[in-house]
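Report on the following structure.
Here the complex is missing a single protein chain, while all its other protein chains stay put.
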Amino acid sequence: MSDTLDDDKPTRRDFLYITTGAFGVVGAASVAWPLIDQLNPDASVKAVSTIEVDISSIEPGSFLKVAWRGKPIYIRRRTNEEIADAEKDDNLNLPDPQKDMERVQKKEWLVVVGVCTHLGCIPIANQGEYEGWFCPCHGSHYDISGRIRKGPAPTNLEIPPYEFVSDSLIKIG
Amino acid sequence: MDTDYKYEPKNGLTRWLDSRLPLMRFTSEHVLQFPTPKNLNYFWTFGFILTMCLVTQIITGIILAMHYAPSTLLAFDSVEHIMRNVNYGWLIRYIHSNGASMFFLAVFIHMFRGLYYGSYKEPREVIWILGCIIYLLMIVTAFMGYVLPWGQMSFWGATVIINLVGTLPLIGESLTQMLLGGFAVDNPTLNRFFSLHYLLPFIIFGVVLLHIWALHVPGNNNPVGLSVQGKQDTVAFHPYYTVKDFFAYTVFLLLFCYFIFYNPNALGHADNYIEADAMVTPAHIVPEWYLLPFYAILRAVPDKLAGVLLMFGAIAVLFFLPWLDTAKVRSGRYRPIFRYFYVLFVIDCLILGYLGAQVPEGIYLFLSRVTTIYYFAFFLLVLPILGRIEKMKPMPIGISNSELSRDMVAAE
Partner (left out) sequence: MLKLIKIKSLILIFSVFFALSNEAYSAGGETYDLIKPGFSFEGPTGTYDRAQLRRGYQVYREVCASCHSMKQLAFRNLSQKGGPEYTEDDAKLFASEYTVIDGFDDYGDPVERTRILSDRFPNPYDSKEAAKASNNGAYPPDLSLITKARSGGYNYIYSLLQGYGKEIPEGTEISDTLSYNPWFPGNGIAMYQPLYEESVEYEDGTFASIEQMSADVTAFLAWSAEPEMEERKRLGFIVMSFLIIFVLLMFFTTTRLWKDVH
C-alpha cells in the first residue's frame, strides 16, 4: 500500500504544482491587459476620430479647412479649368506618379490632408508655382491635385479616408 | 542571522557576475534560501500582502496620473473621464481607491500581529520603528490622495485637517499658509498634494526595503516568541513561505475583488461624488474609515490644541512601544493577563473607529473619552506595569517542540 502511494505521489504533486503555476501565469497575464489597453485612444478620442463636414457652402474655386485627428484637412471645390489643369499633367514624369482620377472620388472635390510629406509642416493653399499648395518650410510645391511637383517632399499630399454621405455632406475617417 | 547556507555560483557566467554584482547571491541568501521559522502562522503573511498592496497602488497610481489633471477646474471631470472614457479606467481607479482601504486593513492586521507577538521587542526595535514610519507615511499619502478627486469630502477633509495645524501656537498661521500655498485649499494646494502623493509611495518603498533589511538581521519573530536555535527550527523562505504567502494573498484578493467589482463605493463617501465647492460645507465631514479612530481621539477633547496633540500623540506613542512594554517574554501566548488587555485594546480601537463617524455629542462624546483614555492607558500604564508583575505561562524550550507544549498548556 505504501509502495503504491510513494510511486503515485510525485506525479500527482507535479500535476498540482503545474496546474497552480499555469493558473498563476494566466492570471498575471490577464491583469496586464487592462494596464496596457488603457494606453490606447479612449472613447472620447475615438468619438471625434470620425467627422462629418457640410460642404454645401463651398463655392467653386474655394476651399474649406477643417481639423481631423489633430491635422488640417483641405476640402477643395475645383473649377472645370482646375480639373482640366490637373488631368493635363497626368502623364508627365512626376516625382510620385499618380493620375488625378486616382486621387478623387468626384472630380469636383479634392480632399487632402494638409501636412507636407517632407517634414510635417502645413503648406499654404493657392500658392507656389503650380497654384496648388506651397510649403514655406523647405519650398515644396504641390499642384491642384495635391501632387508634389517640385521641392524636397517625397510623396503627394495624403488622401484621408472619406465618403460622400450625400451631395452636401462628407464623412472623414 | 547565521545561516548554514552559502550561495555557490554554478557556472562561468554566474561566477563572473558574482564577483562584480552579487545579485544572485543576494537573492539566493535573502529571498530563496532565507531561513525562516517554520512555525509562522497566517498572520505573518501580511508582510507579503502589504508589499503587493504597495506595488499595486504604485502601478495603478502611475496609470491614473497619465489621465488625471491636477487643476481645480479639471480634476473632478478628469476623474470622471477616467471612469467613463479611458479603456478599463473604471477598473484601474476602483483598484486604486479600494486598494487604499485594503492596504490599511492589511497594515492594521500586520501591526496588531506585531503587538500581540511582541515583534517589536529586542532585538527588533528598529524594525518596529521603521514600520511606524511607513504607517505615518501611508497616512499622509492616503490623505493627500483623497484630496485629488476634488470632491466635497476631498476639499473639506483637507480644509479641516490643515486647519488643525493652525492651532499650534506662534507658527500655526504661517505654517498653515505655507502648507496651503494660499489662504484656503485651492489650486496650489491641489498641485502640491498631487506632486507629493506621487512622490511619497516611492519613499515608502525605500523605507520598506530598510524594514526588510532590518528584519533580515535578527530574522523573523514567531508565534512562540523564542529565538531560532538552529536549522531544525527553520525552513527556506522559498518555496515554503513564497507559496504560503501567495496563498494568503489570493484569499485577500477575493475580498479585494469583491469590493472592486461588486461594491466599489462601499468604503467611500457619497459626498465625494459632488464636485468641491468652497461655499458649501457637507453636513458631516468624515475622513476615510482607516483614519476614523484618530479622528475620534481628536474630537474627544474639548480643547482644539489638546485634541491635535493627542491625535499626533496616538501615533507618536507607537514609536516608544519597544521601551514601554517591560515584559521579558515576547509572545502574548504566554502572558495570560496581557491577552485580556490586548483583546480589550483591539475592541477599543474598533469602537474608536465607530465613534469617529458619529457626531461627538452625548453618549458618543462620553464613549470617545473613555476609549481615548484606554488607548493611551494601554501603552503608558498597562504595558509598563504588567510586564513587571504578570506571571507567565509555562513556555516550551524551543520552536521545534512548541506544538507539544501548546497541547500541554491547553490541557492545564
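The first chain written gets the first letter, and so on, giving A and B; residue counts start at 1 in each chain.
Rule of thumb we're sticking to: a contact is a pair of C-beta atoms (placed from the backbone, for glycine too) under 8 Å apart; a residue touches a chain by one contact, two chains touch by 3 or more.
This one's a predicted model, so the numbers in the text were calculated from it and none came from an experiment.
In the complete complex, the hidden chain is touched by one of B:65, B:137, B:175 or B:235, namely B:235.
Contact with the chain not shown here comes from a single listed residue; of B:7, B:246, B:320 or B:376, that residue is B:246. Remark: the omitted chain is touched by one listed residue; of A:16, A:39, A:92 or A:124 this is A:16. Screening B:170, B:254, B:363 or B:389 against the full complex identifies B:254 as the residue touching the chain left out.
Residue B:347 is the one among B:171, B:217 or B:347 that touches the chain not shown. Contact between subunit B and the unshown chain involves residues 38, 43, 77, 80, 83-84, 90-91, 94, 109, 112, 116, 235, 239-240, 243-244, 246-247, 250-251, 253-254, 257-258, 260-262, 264-267, 270-271, 273-275, 283, 289, 339, 343, 346-347, 350, 353-354, 357.
Residues touching the missing chain, restricted to subunit A, are 13, 16-17, 19-20, 23-24, 27, 30, 43-44, 47-48, 52 (touch as defined at the top).
Here, only the chains that are shown with their structure count from here on.
The mean-CA centres of subunit A and subunit B are about 50 angstrom from one another, to the nearest whole unit. Only residues 59, 63, 66-67, 81, 84-89, 91-92, 246 of subunit B touch subunit A when the two sit together in their complex. Listing the residues of subunit A that touch subunit B in their complex gives 24, 34-35, 37-40, 42-45.
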